[in-house]
Every structure is written in structure tokens, then in C-alpha cells.
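Can you read through this structure? Questions will come right after.
Of the protein chains in this complex, all but one are displayed in their positions.
As written, the chain order gives the labels A, B and C, with residue 1 at the start of each chain.
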Amino acid sequence: MVGGGRGAFIGAVHRIAAAMDQQIDLVCGAFSSNPERSKASGADLFLAPARCYGAFEEMIKSEAKLDADQRMDFVAIVTPNHLHFPPAKMALEYGFHVLSDKPATFNLAQAKKLGELVRKSGLLYGLTHNYTGYPLVKEARDMIGAGKLGKIRKVVVEYPQGWLATRLEATGQKQAGWRTDPKKSGAAGSMGDIGTHAENLAEYITGLQIEELAADITAFVKGRRLDDDGNVLLRFKGGAKGVLHCSQISVGEENNLNIRVYGERGGIEWHQKEPNSMLVKWPDQPMQVYRAANGYLGSAAKAATRTPPAHPEGYLEAFANIYRNFAAHIRARNEGRNLGRNDPALDYPKIEDGIRGMAFIEAVVKSSKRNAAWTRLEVKK
Amino acid sequence: MVGGGRGAFIGAVHRIAAAMDQQIDLVCGAFSSNPERSKASGADLFLAPARCYGAFEEMIKSEAKLDADQRMDFVAIVTPNHLHFPPAKMALEYGFHVLSDKPATFNLAQAKKLGELVRKSGLLYGLTHNYTGYPLVKEARDMIGAGKLGKIRKVVVEYPQGWLATRLEATGQKQAGWRTDPKKSGAAGSMGDIGTHAENLAEYITGLQIEELAADITAFVKGRRLDDDGNVLLRFKGGAKGVLHCSQISVGEENNLNIRVYGERGGIEWHQKEPNSMLVKWPDQPMQVYRAANGYLGSAAKAATRTPPAHPEGYLEAFANIYRNFAAHIRARNEGRNLGRNDPALDYPKIEDGIRGMAFIEAVVKSSKRNAAWTRLEVKK
Amino acid sequence: MVGGGRGAFIGAVHRIAAAMDQQIDLVCGAFSSNPERSKASGADLFLAPARCYGAFEEMIKSEAKLDADQRMDFVAIVTPNHLHFPPAKMALEYGFHVLSDKPATFNLAQAKKLGELVRKSGLLYGLTHNYTGYPLVKEARDMIGAGKLGKIRKVVVEYPQGWLATRLEATGQKQAGWRTDPKKSGAAGSMGDIGTHAENLAEYITGLQIEELAADITAFVKGRRLDDDGNVLLRFKGGAKGVLHCSQISVGEENNLNIRVYGERGGIEWHQKEPNSMLVKWPDQPMQVYRAANGYLGSAAKAATRTPPAHPEGYLEAFANIYRNFAAHIRARNEGRNLGRNDPALDYPKIEDGIRGMAFIEAVVKSSKRNAAWTRLEVKK
Partner (left out) sequence: MVGGGRGAFIGAVHRIAAAMDQQIDLVCGAFSSNPERSKASGADLFLAPARCYGAFEEMIKSEAKLDADQRMDFVAIVTPNHLHFPPAKMALEYGFHVLSDKPATFNLAQAKKLGELVRKSGLLYGLTHNYTGYPLVKEARDMIGAGKLGKIRKVVVEYPQGWLATRLEATGQKQAGWRTDPKKSGAAGSMGDIGTHAENLAEYITGLQIEELAADITAFVKGRRLDDDGNVLLRFKGGAKGVLHCSQISVGEENNLNIRVYGERGGIEWHQKEPNSMLVKWPDQPMQVYRAANGYLGSAAKAATRTPPAHPEGYLEAFANIYRNFAAHIRARNEGRNLGRNDPALDYPKIEDGIRGMAFIEAVVKSSKRNAAWTRLEVKK
């Protein structure tokens, strides 16, 4: 693991996600650029001091020298955005699979380079767009893929939060600090941090790609250097239209990612804050409430739960689904097994999703600078 | 009453709204342009045949000749959009107050003329933007007006319906017919029919005016001549931003007008489909659920309910609030009483709201034709 | 109308319910035992002073002397419980139909007498167990009647309120005063006031009769003379079992009547506070959300709405459904028309429901005095 030392938020989430299904052992880490702090963090986790490194470079080199059955199997990257690319690049170069927190990189150019590296190396790369790990998100994707809603016409995807409604970064709060710093976060604030989750969710569920967008992003809090709110008109390939908006100044909203999709024959609605329910809407029948873990769900949704209906699973389990699938993919590789096209082990976000996320950020920023002019979301070579 | 003969929808709603509080008697009507049909409709309502007219012109002229204590006190107009202006104009010219269904007129030019007439005549003009009749909508307006949410930053207002997801107008369905006909409905379809309600609600609650907008409207159903869906970016005077979207092709949505407003210190959320609850959100306290008719509400909200808490009131009661206030205003006029600035009798939408609604429609259509270019919502003389 | 003078709650509700559908005109009243107060109350309602009586006896006698097309068609009784029987009895004796607030009478013996009188007179008697006026309550009854849920096994019906959590009657509050006074309210407090609504709702929806019950009722507030809370085990004829509990000390509950019914094949759940939704549950399919006014509903539910889906109707409309049906029944009588068995005009609570309600109250009180011993709910001659 790179990053995730004492006091970090997402590092602990990754570790719980990795541990939950008892398929993955944390064996080493460069938890902090301060070697002592890294060792202390590792000690909290019952790791051998020798495998608690002060720098990711050291970790990768050292682990690469170990015997194949001793060395780490993959690298998990849980650093702030500007530090995603360097360890990912190096890990791939040294032959390690990579599971990275999102966004994939600091900018689109890096993401394309990383894509190139992944293709060349033949190694696996996973990205924790964790919200696609929820069982009912998978059910929505499968329903739409099977044509149950008919041709998609409209998509509304939202990600409101309220935690940055004041200038929290001025108080020294670590999470707020790097997220509002253009040098660490990238070209966008809220749009990079959470808008990309909304973009990824919309494309994952609908199977459609955003073709162009018109964005109006704003930094409402005085002195803030990156957007903390944004509203975007969407046009998808094939004719669907929609709205994406995200916010970190919507006071009182916790982490309310949600999506509604309407096709010619039906609609779906899902909210991350109560993730075990999904509303399914029909023109002339009562609305249905799909609930996770029930027998009427498809195989992808079922594979993504661990318990019977109404034993609610949540954020950590959705996150763990990415780890579990990624680990299953590595194991299949190691054992030389081929996986079927719909094998759950293949169901995790990949570098292509990362590249689209970076392209989304750049298109949003570009559009907004041009007063919300329509801007294409394209990933050219 | 002008319009509202057998088979009409909104005419019956107006009559229930007028009757509910026992302050208004329906005394005459031009329910249909077919005199026999008008008489039959009037007979259903226990009206004297002599006061069931075949044309609004006849009604206005005949009633004007009656003694003051016999003639009608005001005209209610419940016709399709293109027939709002002529009877309103004539009624005002003959000295009758007018209560009209929305939108005020067929286009902005007519609305401005009507505004001129209202001002000159000194008569009362009310517009049934009925959703502002709900008690918790009034509470939201008062909370924001009192600064409880701080300066407003973001507004999300939606009005999704699904009933026009197929080409219902081709089946002879009357409501669908005129609403999708540019000659009867006006320049916009969904944006005129329901988008204006959303616009009115957002301006009523926030007390802010939309300054400019960028709209992308669409006719998704093949062969349809007016928009059945639209997404709009909003910028308000003073710096707030937002999103307005409405739809008549969002399959499975009934009539789900809803709004969220976020200020620097708090937020509110209200849904028309469960109108007796409003969520109030704070940065560091639990969300509150305001419920209609409770003692902790302000005077405007209290004046808008008839029963104790959890005796749910709904659409018809909200509609009736406009009639009740309008009647109270007329009565005060007739009795020579002056009303205080905050008297509930003054709390109903007026011609100025109608003019802004028409300006909204024209701005949306103009913006969308120019590929969602920013367009000012202005009401110049 | 008997009762319902200035300051009364339920009288105003009855008047709105009667006025809403424009089928009934209020023509006279004995609004108060104080003649001047009665006249003043009548004046508020634009009634002729000559028909505002100081006593119900005077009203009934005077009206009976009027010509058939002038006199009132029926009497609405909206007095406290102890004053239900006398005017109902007299009205029937003078040939007037009666629509009474619930409970039907002060005790079971009176209710049986009234039943006798109704039978002998051939006149119509309606009882405003208004919660059965909701469209989705009718849908539930029809679904169960048609066997869609299979044989019923379990019923949970609740009616929690919180408004009597303190000794409100000691403050002079009028509503609290008579409801907690054994001389005016009858043998039970909460169980009579709201428990009977729960009992009536359960029997109406399931079509099953409570056979025996075990009740534990309590007066939690010090000094209160009647129960303000009660818990009851139910056994229905045919083997279903259940729980009924009601409360007026459940702080923060508004008026939350709700019911769940489970059969061998399905279940339903309905809450009065959001009355336009009903949950329908199946063993191996997603839960459905039935919404009022939709095309998939049965005829009884459809007949009980006035507006399209998601134009929420509420308590007053449900109440008005009883008035509308009762008026339609009278009109059919007057016109000599026979009504089909399922005609909506017959769908209102009758004296038999009133008698069962009184028997319920007496059984509950008897059981509780015997430490919750099983007690039969029987209506012997």
C-alpha cells in the first residue's frame, strides 16, 4: 500500500475493503514519506517493520527482489491525486498489478500514458470508483443492458455534499486542504473529487458515453481556488440527454450520490445513502422497490452481496467488491484460468474508466471557462 | 367561469377549489363555445340555465348589465392557453376581477398588455400557480426571507412527469392534444406547461429572480411538435446558481415537482407528491422534518391549513388557498378595508408572476434554439 | 347541522367535506345550545338567521314543517360523543336521514337502539369513519376481497398520537376537555376516540370481524380519568391474529393511523399520514408502491379520487367521499333508483359499523379491567 498512514481516511477504507473477504493480506506499505511515521503506521497494522517502507520507490524495488511467493501481489495506491501516477507507473514498470484510488492521475495526459503502460505491460489495473460496487447499481446496469427500460432518453445524476460550505481548508483540516489545492487535486475541485464519480456511475449504468457537455462551475466560498459546485448539461452518444450536478456547499447533504435514468419503457432511481433499495418505474404498473440480495435479482447483483435480504450492506462492502473482484482476477491470472466475459472477477473499473474520468474533468473546466459552451468529451490517442 | 365544460380537467379543479371554503358561489359560466354543451355543463352544476352562456363575450356583457349584488364578482378562466388572454382582457375592460389559469397568456407580448390593463383598471388579477399555495412552500419562503438559510447559493428545481412518454396526442386524448399543439399551447410544450411552475416556485421560495439561463430542450417523442423535456442552467441575480429541469417523458414519474435550496447556513427540500413534509438541513445539527399545521410554523404556513397536523391536505387545498385569498382580497376591496402588507389575502400569484412566466418561456426557447447560449430573462416595458 | 359552532374542530371539517363536491348545500343548523352563538356561527356561513336554531329539537321540528323541497334533506351531527344519540334518534323519528360523527353513540346500548330505529324507519344512517374514505384503503379492501393476498393471517393496526402527552385538559383546551371526561366521551378515552378508527379500518380492509381481544389500557398522565394509551391482542374469526395499539401520549406522533395485513400470498401496508401510497408485498417479487389515481387501480379506488396521479388528495377529500356517497345514496332514494351492490354510493360506514365500534369499546374496557383477559367482541340483540 502506498499512502494511508495514521490520520488518513481513504487508506483505512481500502484496508477494510481488502480484509473483509479474507482473500487479501496486507504485507507491506509505504504509508508515509516519513520513514518513522510509515513504520509506526505499519506497526498499528501488525506488519513486520522490515516491510514498512519510507518511500514507494523503496517498497517497489525491495519487494521486486523478494521471491515470487513472498513478494506482494499488487500495489494499492491511496495517496492524494497528484501522487497517483508516479507509484502506479513505477509499479507497472516493475511488474506489479495496480489498484489505485480515483481519479486515476493528476491530468489527462498522465492518464493516457498510464493507459499505454497498462496495455504494454499486460498487467492488471483497477480503479476504486467504488460506487459501481453496489449490487443494485449492477442490477440497474444489467436491466438497461438487457433493454428492459427501452432506449435511454434522460439521465439525471447528482452528487451533493455540504462539508465544504465554509472555508474548512483554512482551519488546517487535512482532507479539505489537499482537495482544494490545485497542485494536489488537479484542474477541478468538486468536479474531480465527486463529479467524476457521478460521470462514472452514469456511464457504467447506462452503458452510454457522454458526447458533449456544457458546464457552469463555481467556487462559492471566498478564497477557494477550485470549484466547490457545478451544474452540467449532458448529451450522450445516441441522443440521450441529461443533467449532472455536484456540490460540496449543499449544506446538510452528506454524500448523496444518486441517479435517475429514463428510457422509452421504464425508469430507475438509486440513492447511495440508502443503497439497498432501487426504485423501478413503469408507465402503467406500480413502481417497484428492488431490494438487494433478493432472489429476483440478476447474477451480477447477487454476486455482489454477502448476506440475505435486509441485512444491509453498505459503502465498505461495495468498496470490498472491487477488491474481491480484482483479487479474483489476479488469482485467475496466476492460475492460468480464462474468465468468461461476464465473470464477476472482471467487474471492476479499469484504466479506460480512469482516462474518461480525466477527460471529463478537462472538458468540464474547459467548458466552464468558455461560459458553458458545449465541449466534447473525447479521448483521442 | 370561462371554460371547464364536461370532460375538462382543470375546470373541475377550480370549482372544487372555489367551493371548499364556502366563500365563493359559482353563479354563471361560459363552459363551452357550444351553447348547448355549456348549458348541459351548467346543469350538472345546478346553475340557472339563463346564466349558462355559449360564449364568454355574452357572459361578460350580460353579467355586466345585472345589478351589482346580482352579477358575478370575478371571472375564473380555465381554458387552454391560447384562450386565456381574450376573456381576461374583456373581463377587465368590463370591470370584472380575473382569476386565470396559468400561463397568463399565449405569449409575452400579450402578458405585457394584460399587465398594462390590470394596472390601468385597478382591478385584481390572480393566477393559479397553485403550487405556491402549499403551507410548507410558504414556510420555506418565510424562512429564506428571514435569512435563516443565509445567502442563497444553489437552487435545484425539478418537475418530472411521464404521461407523454408516448405519442398520446395521436390517440385523440384531449389534454395531450392541445398541450402539444403550438397553436394552442404556445412556443413551448413541457416548459410552458410545467417548467413555468418550476420557475415560479423557485422565484417564490427564494425571493430571487432568474437573471439568465442556458436551456437545452428536446422533443423526444417522434412527431411531437413541442418540447417534452428540457434541462436548464440558471443564474440568479445576486450570484446564486442552479438547475431547472422538467420532463413529460420521465416514465413512471407522476407529477413530481420538487425543489432544493441551499444557502450559506442551511438548506430546504420539498416535494409536491408528499407536500406535508419539508426537510430542513443544517451543517452541524440533525436534519429536521417540518410537517404542515404544526405550532412551530410561521403565520403564513398556518393560515394555509384547515386541519391539525397529519390530517394531510393536498393539491386541492393548495389550489383553494389561492381562491380563498383572492376572494378575501376582493371582499376587503368591496368593504373598503386596507390590508396589511403580510395579510394572507394578498398572498396569491399576480400578473407580474404571469409576465415573468411568459418571459421565462421565451428565454428558454430562444436559448435552446441558439444551442443553449446564455439568454437573459428580462421583462422590459 | 347539529353542533360545529365557532371554535369547534370537526364541524368545520364536515362543512368542507360537504361543500367540496358541490352536491350539498348547508341550509340550517343548531350550531350551539346558546341561540345567539348559534346565529353568529350561522352568519359566518352566510346562512339565513331564521334557520340558525338554538337547539337541535327546535331545528328538527321546524324543518319538518317546511315544504319537502325547502326543508333539509339530512342532519349532520358533529357534537361531542354524549350528544350523538339524542339528535340522531329524534331526526330519524321525524323522518330525516342522519350522518353522524363517530362513535355512533355514548354506549353500546344506545347504539343498538339506534340500529333498531334505523331499521324500522327505513332511513339512511351514515357514520364518518372517514379513514375508510381514502382511495388506497378501498383498493386494499378490494385486493383482499378478491383473494390477492390469500387467506389473511396477521393484522397490525396502530393509531399513535402525542397531543395528550401532558395534562392538556387542565389548561382549558376544549378538545382535550371533553375527550378526557367520562361523562362526555364514554367508557374509553383514546380507545374510543381513535382506537375505534383502528378497529373499523382493520375490519373494513380485511373483511374480517374481531372475535375476541385482550386489552391492556392505561392512563399515563397523572390525574387523567380515561385511558390515553392501549395495547390489544386480536383474534379474528377464521383464525387471523393481530395487534391493535393506539396512543395519545406517543410524543411527536401526529395522527399516524396505519395498518399492515399479511395473507398467505402477499401483504399490504398503508399509512394515513402519506395516504396516497400503499406498499404491496410479495414473497418473491419486488415490493410495489401503489399510488392513488393511477389506471391500474380498481373501480372503488378510482371513484374516490378527483384528480390525476400525484395531485395529492388528503383527509378532507377522504371525508368528502363519505358525504358524496351519502348524498348520492339519498339522491338515488329520492329519485327511486336502485343501486347495484357495488355502487360507490353505498360505500360509507353505517349503523352496523357504529354498533361494532361501541362493542369494541366495551370489550376493551372489560378486558382491561380483568387484567387483559380474553373478551369476546359480540353484538347480541
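Note that a contact is a pair of C-beta atoms (placed from the backbone, for glycine too) under 8 Å apart; a residue touches a chain by one contact, two chains touch by 3 or more.
For clarity, every value in this text was computed on a predicted model and none was experimentally measured.
Within the set A:S62, A:N255 or A:Q285, the residue that contacts the chain not displayed is A:N255. From the set C:R37, C:K113, C:R153 or C:R333, the residue in touch with the chain omitted from the display is C:R153, counting the whole complex. Within the set A:H245, A:R291, A:H329 or A:R356, the residue that contacts the chain not displayed is A:R291. Although one chain is not drawn, its touching partners on chain B can still be listed: residues 279-280, 284-291, 294-296.
Residues of chain C that touch the chain left out of view are 149, 153-154, 156, 158, 162, 165-166, 214, 216, 218, 220, 229, 231, 233, 235, 241-243, 245, 247, 249-253, 260, 262-267, 280-283, 287, 371-372, 374. In the full complex, the hidden chain is touched by chain A at residues 9, 12-13, 15-16, 19-22, 26, 45-46, 254-256, 272-276, 291, 294, 306-317.
As a working rule, only the chains that are shown with their structure count from here on.
Set against the Cα centre of chain C, the chain with the most distant centre is A. Comparing the residue numbers each copy contributes, chain A and chain B share more than half of them at their mutual interface. Least-squares overlay of CA atoms from chain B onto chain C yields a rotation of 180° to the nearest 5. Averaging C-alpha coordinates per chain places the centre of chain A 55 Å away from that of chain C. Put simply, the C-alpha centre of chain B and that of chain C have 35 angstrom between them. Annotation: 43 Å between the Cα-based centres of chain A and chain B. Each of residues 280, 287 in chain A touches at least two other chains.
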